[in-house]
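Of the protein chains in this complex, all but one are displayed in their positions.
Entry: chain A
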Amino acid sequence: INQFYLSHKCVHCSSASGHFVFFIIYATRSLIIQIHQFILQEDLNKKMLDGLLEFVKKSAASFWCRDDDWMSRMRASEIPTAALVLGVNMPDHTITFESMTELLHDSLTPFVASVQAKECTAMKQLMQKVLQRLMGTNVMVDEDEAEADLGFHTRDCPQKRVNCSLSALCDWYQSATKKSPVKSPRKRLSSSQSEFLQSPPVVVIFRDLEAFSPQVLQDFILVCSQYVHQLPLVFIFGIATSPSTIQRMLPHSVSSLLCIELFQSLSCTQHLATIIDKLFLTSKFHFKFSAKVLQVLVGIFLYHDFSVCNFIKGLQLSLLEHFHSQPLSVLCCHKQEALVHAQQLNDRDGCVMKSQTSLLHHPQGVCQKLLKSLHKYHKNFYPALRCLHVLTSILPKYPLGKQIRELYVLCLEKKVWETQEYDSAMQLIRMLAKDELVTCLQKCVEILTFCKSKKLKKVGQQLQDITYTLYASTIKCINHLHHPYSSFNYSFQTLLEMKECRRTRRKTPYEILRNAVVDYIDNLVKTHLYPPESQPLYEVWYYSSSGTVRRHLNATPRTSIQTALSHPYCYLQNEALKNDSGIISSAAPDICIIYKLHLECGRLINLYDWLEAYATVATAAEGKDPSAIEGGKVDELKHARFIRAVSELEFLGFVKSTKQKTDHVARLTWGGC
C-alpha cells in the first residue's frame, strides 16, 4: 500500500516531464519485487517458524498438564528456551523477528515481549522493558533518580502504577488469564482470541543475545527460574554467530536452568541463491542484470555485509536507474503490454529505437518482431542454463562453478562454449560414470519437460529416449559399471592420462552413447546459451551500468577526497593541471599544494616551515622569483590563503592542532606519497 502511495506521488511530480509511463512500470515492478521478497522470506523461514511455534505450544502445554513421572518433573523446573541461529547480518533479522512476533500473536499468545540489548544495559531496565511490553503499561521503578522520569508518568495515571518485579507480573498474569476469554492487553480482540490456550505462554524474545551483558542475562534467568511454576515463561534467543555463545555467556549453573532447543535458519548465502534463482533465472521477471552488475552486487554481499536486504536495495536501485536512464525500458514488461508500447513508440519517435546500438543492423519497424524473439530467447535460455548446471555442478573442481549464479555470470559474459573451462567440463562429462550421468540426465529431462517452450519440450523428449537407451546399454557391458573416474580422489590430470590410453581401445557401446549425449548437450548449449548482448533489443531487459551501482552502494569517500587532492586534473579539466602521476603543478589549487607539502612531513608539522614552503610555491606560481621573499615576510593574502587551506585540511581530518610543541600540528594519516 505504501509503495502504491509512493508511486502515486512519483507520477504526480514527474508527469510534467512526460516520463510518467516509466514510473508507473517502475512502481509496479518494485511492488512485485517486494511481494516476491516477502514470499521468499516467509517461505524460507517457514520451516523454522513452524518448528518454533510447535515448540512454544508444546512447552506451554507441558506447563499445565504435568505428568507425575520423574522426567517431566525435572523438566518442569527448567525454562523452555528456543535458540535461533540467524546469521551474522543483524539488520536482516528485523523482518524475521517481526513476522515471528506476528505469528505468535496471531496463533498462540498475546503475551510476547521483544527486547534488544541496546535498551537493556542493566537488570532493572531489562525487567522494566519486559514488563512494560507484556502488560502494555508504564512500569514504576522504585528508588533512584535516574529512572525518575518514569515516576512522572505514573503520576498521570496512578491506577496503572505497578511495581517492577516478577511477582507483580505473576499477579497480573493470574488476573489477566482468569478473565475468560483471555483479554489481550494490546489490540487483537478478534476471533483469534478464542483460539488461545487456556493459559497462554509468556514469550520473551532476546533479539541479539551476543550483545547482552552476561551478568544481566544471568540475573534475569535466575530470577525467572524462581517463578517458573507460576508463569509459563518461554525464552527465545536470537543468535548471530554460533550456539556455543550460550555456553560462553552463561555458566553451567545458569544454563542448566534452561531447556534449550536449537533452530537453524537458512544461511544467508542460501537465501541469496534462492532469490537469484527465483528472480533472475526465470523468464517471468523481465528485468535482468548484466554480468558485471551481478558480480558487483554479489561481491558486495559476499565481501561486505552478507545482507540480503542490501542486495534487494541494489536491485531496486538498478531498477530505478534502468527506468530512469534507458528510454527503451518502457518495453520491459509483459509481452502483450510491451507490444502495445512498442507500437506507440514506433508511432511517436523512431529515433529512440534507432539510437540503440543493438538495432544498428535492423530495419525500422521490426521492433515487435524483435521483442517477440527476445521473449522466446529467454524462454529457452534459462532451462538450457539449468540443464548445463545440473551436469557441471557434480564435476570435480567445478570448472564452471558450483553455484548456478557463477555459471549464469559466465554465460552472460561471453559465449560459454568458447571458454577453456567449458572444454574441460565437457571432457569431464565424457568420463562420467553411468549412474551419475543417468541421474543428471533425468534431472535435465525434468527441467525441460516442465518448461514452457515447445522446442525445449521436444529436446527433453529426445533426451529422455537417450536416457532409456543408456539405461539399457549397461546391461550389455557390466564391466563399465564401476567406473573409477567418478571418484573425486582422482585429479584431473590422471583422468586425462587414463583417457589418453583408452583411446587406443575400442569404444564400448556405453561410451559411444555417452559421447552422443555430450554432443547433444553441447548442441543445446550452442543453440540456446548465446550471451544476451547478441540479441537485438537486449537493452530493454538488461541493466549494465555496474559503475553506477558500485558508486552508489559501495562508495569510497576517502579515496575520492585523496584523489581530488593529489590529482586535481581528474576533476578540473584544465591543461595547467594535466601531468603524470605523483606530480603536482605549482598552479594547482591551494589546498592541493598544502596537502602535497604536508605529505613530506613526519608526525608533526611546523606551521612556520609549512607557510614558508607554501609561500615559495605560490610566489613561483605567480611568475615571480621565489628567492625574492625574505624570511618572515609573507604577504598577507598568501598568509590568509594558507590559513584557509590548513583549516580545510583540519576540517577534513588530515591534521589536528597539538600542544606537543608550539605552532605545530599533528598529522593524522599515514603514507600517501
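To be clear about the criterion, a residue touches a chain if its C-beta (ideal position, glycine included) is under 8 Å from a C-beta of that chain, and two chains touch if they have at least 3 such contacts; residues count from 1.
Going forward, contacts and distances are computed from a predicted model.
Taken from the listed names "V-type proton ATPase subunit", "Putative transcription factor WD40-like family", "Origin recognition complex subunit 2" or "Ribonuclease P protein subunit p20", the protein name that UniProt assigns to the chain not shown is "Origin recognition complex subunit 2". Here one chain is not drawn; of A:M135, A:L315 or A:A613, the residue touching it is A:A613.
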